[in-house]
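Right after this comes subunit A.
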Amino acid sequence: MALTGLFLSIFLITHLAGNLQLLDMSPEGQQKFNEYARFMTTFPLVKVVSYLLYFSILFHAFDGFLLTIQNRKARPVKYAYEKPGANSAWYARQMALLGTLILVFLVIHMKHFWYEMHWGDIPTVTDTSGKPMKDLYSVVAAAFTQLWYVALYVVMMGVLAFHLLHGFQSAFQSLGLNHPRYTPIIKNVGVFFAVVVPIFFALIPVWMFINA
Partner candidate 1 sequence: MSKLDSKIPPGPIDKKWTYHKGHMRIVAPANKRRIDVIVVGTGLAGASAAASLAEMGYNVKAFCFQDSARRAHSIAAQGGINAAKNYQNDGDSTYRLFYDTVKGGDYRAREANVYRLAEVSANIIDQCVAQGVPFARDYGGLLDNRSFGGVQVSRTFYARGQTGQQLLLGAYSALMRQVGKGTVRMYDRHEMLDVVIVDGKARGIIARNLITGEIERHGAHAVLLCTGGYGNVFFLSTNAMGSNVTAAWKAHKRGAFFGNPCYTQIHPTCIPVSGTHQSKLTLMSESLRNDGRIWVPAKLEDAKAIREGKKKGSDIPEADRDYYLERRYPAFGNLVPRDVASRAAKERCDAGYGVNKTGEAVYLDFSAAIERYGKLQANVLKIENPSKEKITELGRAVVSEKYGNLFDMYENIVGENPYDHAMKIYPAVHYTMGGLWVDYNLQTTVPGLFALGEANFSDHGANRLGASALMQGLADGYFVIPYTVGDYLADDIRTGPIDTKRAEFDAAEKEVKDRIDHFLSNKGTKPVDDFHRALGKVMWDKCGMARNAEGLKQAIQEIRAIRADFWQNVRVPGKADGFNQELEKAGRVADFLELGELMCLDALDRNESCGGHFREEYSETEGPQQGEAKRDDENYAYVAAWEWLGEAGKAQLHKEPLTFEEVKLTQRSYK
Partner candidate 2 sequence: MGNMKLTLKIWRQNGPNDQGKMVSYPVNNVSEDMSFLEMLDVLNDDLVRKGEDPIAFDHDCREGICGSCSLFINGEAHGPGRLITTCQLHMRKFKDGDTIHVEPWRAEAFPVIKDLAVNRSAFDRIQAAGGFVTVNTSGNLVDGNAVPIPKDDADKAFDAATCIGCGACVATCVNSSAMLFVAAKVSQFALLPQGKPEAKRRVLAMVEQMDKEGFGNCSNTGACEVECPKGISLEHIARMNREYLAASVTKE
């Protein structure tokens, strides 16, 4: 869980970095984004990494599922009266729920963009050298004109934030990286990461919606 989780966190950064290009809605910006999208779907090294990414997502989800089943079996009779807030954060206890929501979101998200980009029938534009390339930008822009879709993204980024809030520092603990001096730093970085990354992600649909 920890290794795939951290890998997925790194992916989030690169994914965010690439997608922030969407904020530039000028024709040049659209062009650049489409070129970037083409690069990401065709460059061999990226392909290799992307397979690792698919595997990580599936493993993270599947392992999480198995562990959750085990954890449930470990307490067949529930407490009649609980006060879990006294000793732990709700989102730390609800990682499986948060993770499931994120997984559902990922399916929607990938269906809309990743699947369309790879196998969908989407319009093409020409690149600077005149060759045709898929116009992913317009697909995205079209999607983010719908309010419910934007709202879904914003809410889901909130879910992601809580998942990361616990997950980031938890991964270090699971890997045995706990040190009185460095753990507070890791925790702070984790909070920063969990807040900033989802905010920027959420900014994209909101921005595109407003400026559409």
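Keep this in mind: contacts are C-beta pairs under 8 Å (C-beta built on N, C-alpha and C of every residue); 3 or more make two chains touch, one makes a residue touch a chain; residues count from 1.
Candidates were picked such that all candidates are chains of the complex that A comes from, given by their letters.
As the structure is a prediction and not an experimental result, all values here were calculated from the model.
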Check 1 or 2 against subunit A and report the one that touches it in the complex. 2
Candidate 2-touching residues of subunit A, taken from the complex the two chains share: 67, 70-71, 73-84, 86-89, 92-93, 95, 166, 169-170, 173-180, 183
